[in-house]
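Here's a structure for you.
All protein chains but one are shown at their positions in the complex.
Coming up: chain A.
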Amino acid sequence: FLAGFGSLMQDVLWCFSQVKGTIDAGVTESDIISTVEFNHTGELLATGDKGGRVVIFQREQESKNQPHRRGEYNVYSTFQSHEPEFDYLKSLEIEEKINKIRWLPQQNAAYFLLSTNDKTVKLWKVSERDKRPEGYNLKDEDGRLRDPSMITVLRVPVLRPMDLMVEATPRRVFANAHTYHINSISVNSDYETYMSADDLRINLWNFEITNQSFNIVDIKPANMEELTEVITAAEFHPHHCNTFVYSSSKGTIRLCDMRTAALCDRHAKFFEEPEDPSNRSFFSEIISSISDVKFSHSGRYIMTRDYLTVKVWDLNMENRPIETYQVHDYLRSKLCSLYENDCIFDKFECVWNGSDSVIMTGSYNNFFRMFDRNTKRDVTLEASRENSKPRAILKPRKVCVGGKRRKDEISVDSLDFSKKILHTAWHPSENIIAVAATNNLYIFQDKVN
C-alpha cells in the first residue's frame, strides 16, 4: 500500500512515528549523527555517527492486525566502522566520523554498504545467521575436541535453527588514496565501480580492487597559492554509468563523461547561475558554495543546496536552474553574525522523494523544509521531543521575520543555531522520512487515512 506516493502537499499530513537516541541533556559528541541513508528498497535505514559507528535499522513486517503501524524500524545491526587514527607522517589525527554511507543494491541474501570517514572507504557486508550446524564428529557441542579413539559412530552434521544473529564484516578497505578530506562517495549504476571525492580530487574504484584507484578529476593547481575553488560533492548519474557530476565551492556544477578522457578535467556541461547583483554582499561567494548535489531518481534533474536555497537544474539547461526555493531567506540579513560564529559554513544536505515531486532539506532550530515542485507549496516542520507522541500530526512552523509575531511563530532571533538539521533521508517509494537532529533520529510517516 503506497500511501501518498506522488501525492500533493496538501494531502499529506506528516506524523511522528519514532525517535531513536537518548533524551539526555548532555550529548556526547560521538553520538552526533553524521549521515542517514535508506537502502534501495527502504527496508533498511543506516546512520553513521561522529564516533565512527554505524547503526542499521530494519523495518518490521507490516502486520494485518495493526495496519496503522506501517512497519516500525528497529535496530538490526550496530558496528564500529571506523576508529580514530593517527597519521604519524603528518602528525595529524584522522577523525573516525562517518561522513557518508551508501548502500549497494541487494544481489543476494547479504546487504552491502560503503561507509567512509575523511580518508578511508570501507565496504561492509551485513549478513544474517539463523542456523548453525550441530553434530560434528570430531568436536562436541562446546567445541572441545573429542578423543578420536572414543568415536564409534559417524554422523552427518545437521543445520538447526538458532537465534538470529546479524554480523557485519568489513570486506574491503580502500585506503591511502586521498590526501584531502573525503566529502562524497557514490555507487555507479554498473554496481562494479564507485567514486570517492575529496576537496581537490575524485577517484574511481573497482569494488574488487583495493590497492589501486583511478584519479578521474584533479583540480589541484600547480601552485597552491592559486587555489580558489574546491570540490564539495559528487554523484554518479543513476542510469548512465559513464556520467557523474561534481559541485564546487563557487556554486557551479560540472557534469563529466568518463568516455571522453581518462582524466575528466574538462567538463561536458557546466552549470552556473549568473549572480543577482541586487543580492550581492561580502558573503555572496561563501553562501553560494554548494553543500550537496543529488540527481533526481529519473536522472533528468540535479538538485543543489547552498546556504540559503535549494535549486533544481535541468540537465539540458546550463545557464540557470529551473527552480529555486528559499529555505530560510530571513537569514540573509544575519549573514555577518552567522559568518562570525561559523554557522555560514554549515553543510546542509537535500533529498528527493521517490517520485521526484517533493524535495526536502534541513534548517536551524531543528526545522526542516519540504517543497512540492508541482503545487509550489512548501512547509516547515520541526523535529522535537515535544511533538513526539505516537502518530501525532506535525504542525507546520513559521518563522516571523519582522513586525508583530503571532502566537505560534518564532522570531529569527530566537532560533537555536546549535540545533541544525543537516542530514535527512526519504524512503525510495513511500512517504517515510528520517531526520537526524544532533544525536536523535526522527522517523516521520504520512498519515494513513
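Heads up, the rule we're going with is that a residue touches a chain if its C-beta (ideal position, glycine included) is under 8 Å from a C-beta of that chain, and two chains touch if they have at least 3 such contacts; residues count from 1.
Basically, contacts and distances are computed from a predicted model.
Engineer: Consult the UniProt record of the chain that does not appear here and report its protein name from "G protein subunit beta 1 like", "Aminotransferase class I/classII large domain-containing protein", "SRTD2 protein" or "Molecular chaperone MKKS".
Structural biologist: When "G protein subunit beta 1 like", "Aminotransferase class I/classII large domain-containing protein", "SRTD2 protein" or "Molecular chaperone MKKS" are compared with UniProt, the left-out chain turns out to be "SRTD2 protein".
Engineer: Per the definition of touch given earlier, which of A:Val230, A:Ala268 or A:Cys400 contacts the omitted chain?
Structural biologist: Answering carefully, the residue with contact to the hidden chain is A:Val230.
Engineer: Among A:Val75, A:Ile151, A:Leu164 or A:Ala262, which residue is in touch with the absent chain?
Structural biologist: The missing chain is touched by A:Ala262.
Engineer: Looking beyond the chains shown, say which of A:Asn137, A:Gln212 or A:Thr260 touches the absent one.
Structural biologist: A:Gln212
Engineer: Could you pull out which residues of chain A are in touch with the chain that's been left out?
Structural biologist: Residues 89-93, 173, 175-181, 199-201, 210-215, 218, 220, 222-225, 227-230, 232, 249, 262-263, 282-283, 285-286, 289, 333-343, 345, 364-365, 413-419 of chain A touch the chain that is not shown.
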